[in-house]
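After the structure tokens below, expect a handful of questions from me.
Here we show just some of the chains, and they stay where they sit in the whole.
The chains carry the letters A and B, assigned in the order they are written, with residues numbered from 1 in each.
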Amino acid sequence: MASDLEMKISNINAISETDYKVRLDLFEGPLDLLLHLIKKNELDIYDIPISTITRQYLEYITLMKELNLEIAGEFLVMASTLLQIKSDMLLPSFSEEVSSDLDEDPRAELIRRLLEYMKFKDAAIMLDNRDLAGRDLFTCKLVEPQPEISSSEDECLEMELFDLIAAFQGVLKKHPVDTFHEVTAEAVSISERITEILTILQGRNSLRFDELFRNSFSRENLIASFLAILELCKLKMVRILQTGQFAEIFITPAVADTDGAFLSEVSTLYV
Amino acid sequence: MSNLKSIVECLIFVADSPLSFARICDILSEYDKEHLRSSLIELLRDYNSDERGIFLSEVAEGYQFRTCKANAEFIRRLVKTTTSKLSKPALESLAITAYRQPITRAEIEYLRGVDSGGVLRTLLDKKLIKILGKKNVPGKPLIYGTSRRFLEIFNLRDLESLPTLKEMRELEEAGIFEQQQELPLEDSIENRFPPDLPAVTGKD
């Protein structure tokens, strides 16, 4: 079996003698390799001879190692899965009761995955074989002078979330790393909490203080929320109201939610 | 050519992406929908009946003029191919996303059996897939789906017109995998325009 693989691999090796380690993408992954072996040996996918397939699979990995090719972790995971299945099949079945074949078959899960994967390999080929716009079909590139349009307020904007993120990533790349502090260490950051509170307040007149802890009432969350509210007060973006001692605390936006409006200069703190 | 038909023709010609029937109705709101529909049907017939270089394609939930495949070789002498070839992993992940959307990265990786982060990034960069939101399960993973551009590039009328996975197996086995069948025009067009429904409901 190794012959044609060896051929392919040695070809790759010949090309890239300079950098000894090459990436082997003959196979997309372990499932792809298994399908190749099944097809090559003309095996019945519903009844895979697990010891044959395991042997050939491991031979392939050994070969890759010998050639000093990088082996993706997934290939090794599959190797141990195969060995697991093989040993499961060798174990004598203690229960004598007749069981439905595939349910009890240690190979069932693997077979299901292979069949599923095969469908999507087909689908990928189908997509590639379609008449692609920009390759097989072309549209006109219109350069006709278009009438000048002044941008109206309710113009339709077309934006993709990914564009937004990509733009921000672009900014971050240009910038020295130390400008940003990662918030991963903190479970809850104050700035995140500020943003959250502002979101909740959007379009609302008030917010009960305890609503902020509906999801998690952790010490970190409490402290972060408290500091966030203080910060928001300092920024004059919210007002905090309490009708009496130990009564419910309400947080309200300092102004109504009208775009571009300025904040009132008054903020009250009764806590 | 009737006046209305020529207006519809112009609109489709000028639009920079496939124009949906709903959008045409919006723009030409002073015209009767039925008239618009029949103009569009006539236009489809005009363009697609004889062997012309340009045909009116029903793609991405709309209508767009496109050149026929037979002349692709000559066109490529004039303009550069704008669609870059996708790698096998990219096509595989795209196919999985198309058929199983909305889908998370973990689900794609389970189906493919390999890490797919880099591939998803490529597909996002090429705007063939998009982030749909976050799944409401622990960890709130991002969920992905195919974009309108995917339909445009892969010449699909809508997601429903993707061949079912089972169909594909049969096609492949029958050896007619690469040929796309020509639909009988009369039938296909009229069936798609039930009298009381706008045929294509664009999401514009």
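As a convention for this text, contacts are C-beta pairs under 8 Å (C-beta built on N, C-alpha and C of every residue); 3 or more make two chains touch, one makes a residue touch a chain.
Please read all numbers here as calculations on a predicted model, not as lab measurements.
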Written as a formula using the shown labels, the complete complex reads A x1, B x2
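Everything that follows uses one rule, which is that only the chains that are shown with their structure count from here on.
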Intercentroid distance (Cα basis), subunit B paired with subunit A, Å:
25
What part of subunit A is in contact with subunit B in the complex they form?
25, 28-32, 72, 74, 78, 113, 116-117, 119-142, 144, 146, 156, 160-162, 166
Subunit B residues touching subunit A - in the complex, by the definition given at the top:
13-14, 16, 57, 59, 64-69, 72, 75, 79, 81-83, 86, 88-89, 91-92, 94-96, 98-99, 111-115, 124-125, 127, 130-131, 147, 152-156, 163, 165, 168-169, 172, 177-178, 180, 204
